[in-house]
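Notes for the one structure printed next.
Note that this complex is displayed minus one protein chain, with the remaining chains in position.
Then we have chain A:
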């Protein structure tokens, strides 16, 4: 990364002028507290991640998956972090930073609700008032998380414009920030947005790969051959990859949501997937230049994924850069494969994963599963694979059961008696 927050040509600060002073103030705070540990900020942060968050999370051998895939499969259990997803790493870091900066109010957007709940928890823990913007459609898909945010004392503001998902929620939170910039910090939920957010969120999330790297050395005696993580905006991805980027022997796979198809409907402005690394093109959205799902004019398309946490038309600029340079391989898994993987992990390992995380397992099945063709991809995955379980699936139970009912997922249990009325 260069001093102006660029990753190659990606990144930058494409925001309304009213936000620029706040972004400069945040950049200064990021450099002092996060990079230079001023006032012991990072020590405070790490202690809270341990005591409040429950870190470190285990690196667990997945015995039955290892057998199925004929290689050592290890799970980085971010689903065991307080709140049930990796999101707390970032939310706690940013809310604490806002506190050190003397800010008095927190706002955040949320898609699946995981970042919203993590921010709400961090705000209750650190005694900060908090408002969360969430698309109306996502509110309906993720009701348990809405309840959790409210129980932790946060306001949840429905966003009704557009399709009512993450993209609209981010735009609306930026508008709030532009209005209340002097006393408010915007806790952005992924490695997206203007500099310093992509770098700062990566740094807060990089505890995942820092631990995984040490744990892999302890358990395997060496670094893994591959790390696999799902990618929407890319915060768990960058967190799982960051400390491995310089380890050239470790391949990095970012698994995007292939949705229902990779085909794009230009006329309707709809991309029935969220695979911006695979199918997107360069553009500017939400403060950064990155890869986007956009039509030929540059209008942002509506994305789709069965997993609302991956349902976003953009992706973090650093991840886009690492894919362009070849360091990270972008792959994708469609809705059906992800749902199948959701059931498989639940049945074989006793872990109900978030639908987001299920995409990472869908990739394993597609390249090294019993029905996978022999391929160079399978060889590249190597003998030791770490998969980041970015979150647990409790929030997804209703939608996963409904979506399963609407499709033909042969390994799924018969739960017809519960569908339709949910």
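Everything that follows uses one rule, which is that a contact is a pair of C-beta atoms (placed from the backbone, for glycine too) under 8 Å apart; a residue touches a chain by one contact, two chains touch by 3 or more; residues count from 1.
Methods note: contacts and distances are computed from a predicted model.
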{"item": "From \"Tryptophan synthase alpha chain\", \"NADH-quinone oxidoreductase subunit L\", \"Cation:proton antiporter\" or \"Thiamine transport system permease protein\", the hidden chain's UniProt protein name", "value": "\"Tryptophan synthase alpha chain\""}
{"item": "Residue among A:22, A:315 or A:385 that touches the chain left out of view", "value": "A:22"}
{"item": "Residue numbers in chain A that touch the chain omitted from display", "value": "4, 12-18, 20-22, 24, 161-162, 167, 171, 174-175, 178-182, 269, 282-287, 292, 294, 296-300"}
